[in-house]
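Everything below concerns the one structure shown next.
Note that one protein chain of the assembly has been removed; the remaining protein chains are unaltered in position.
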């Protein structure tokens, strides 16, 4: 796991150096926090969703982030159009299936995006990830009703079937491509009290995918970085408002060296 | 009023214990702050507005929050569809008529929602509440041009006519169901310098409605809690940016016991 910690440092340094454009088609609730997360780490965010714009915008991008919160049919169409363009242009796509399992619209949309585009990574909570597999899975709103542990084995199987990397996040994150499996235990409980931390983690994976061709290491290192930012924030803040702000500060101030020392990876 | 202070403590404890899902169809400006407000107090927010999703989403919810800021026709249709479903399912609805009185679109939409769904509570500033009654009432944008005091008597009559609870908020809040009338004097002037504090107060009432069947006590106690959070925030912050963050912190750190001691209710 020492190699992976070194990779985390390299990836963070590369994001800061290359300042990749990350194209986000994401939900209204988290757009601002996602953009600030990407800026704080040194990336260059853009939000664009118009059907007659997304192909052009994604063509400049280092990664495409698709997030199905506050979804409607127009946005699904734009996500698929942008995703198809990204797929043929070999631009990595990361999908955040917010609320999949809670409503048919979201579950079907997530599955459609997976089917019609080349998704490199899917990040969600246990319920969301499980909903991509089981027809009978039910989620309460956008919060998980399943534990990460309950999702590990099904996720491993599903990752193999979908030929993609799955990141099941929670108190401990699990990243798997169906064969490998990496646990990331960086993070802090206050992250669950700030809206959009999951979505911002997804965008962080997007930034790391733009500088690391291996989606497993890109995902695991991004989650370690984002989780470590939460731990750093918790040293300075003990309630959600100040914690949310301290996380943006931490994403900016954490050095690659410091990240390397603090990654918590396991099998 | 001691009973009401005790009820405030019970309601806050119940929200933290039950973590009710609060379904918000609200405006773009305040979505993030509203979600963070609900998370900070211990509730579980979800934002969903698609016509083909709202009925399914609201069916899991403890309350439905309808807010007509940044409105358009599609959103009105979704609000009414969700509201009708909530009405038949006995899920409490709270309406925030942002900018009613300022434009015909908003005034008509607010009245239509009131007519077609079973709204438990309406929270607005004096101008917004008055606009639901008088055709000639004019508001400047989304800020009130009427005093709370000027709205008390008309609100009492209107609440009776509409068979709903009205909360007219401002320096002092007045809650009435047409018969009872409760004043809540918790709050701080800096709340007027942060966008979405009114909308977040509405969402807070939504959370309290999900644990308290009496809409008068749910509304009054929610406003006392939200206002007290403003007072706590003002101890640590003297300008709007840090105040906005300190409010989220306060919503998280205030204990039921502390709330009980600090509610400011009157007739």
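Letters A and B mark the chains as written, and numbering starts fresh at 1 in each.
Convention: a residue touches a chain if its C-beta (ideal position, glycine included) is under 8 Å from a C-beta of that chain, and two chains touch if they have at least 3 such contacts.
No experiment lies behind these values; they were computed from the predicted model shown.
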Quiz item: Pick from A:6, A:116, A:231 or A:249: which residue touches the chain that isn't shown?
Solution: A:249
Quiz item: Which residue, A:32, A:87, A:147 or A:262, contacts the hidden chain when the whole complex is considered?
Solution: A:32
Quiz prompt | Contact footprint on subunit A, counting only the chain that is left out | solution = 19, 21, 23, 28, 31-32, 35-36, 39-40, 44-53, 56-57, 60-61, 244-250, 252-253
Practice problem: May I ask you to list the residues on subunit B that touch the chain which is not drawn? | Solution: 27-30, 32-33, 69-73, 99, 102-106, 140-143, 192-196, 239-242, 244-245
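Basically, only the chains that are shown with their structure count from here on.
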Quiz item: Measuring from the mean C-alpha position of subunit A to the mean C-alpha position of subunit B, what distance in angstrom results?
Solution: 33
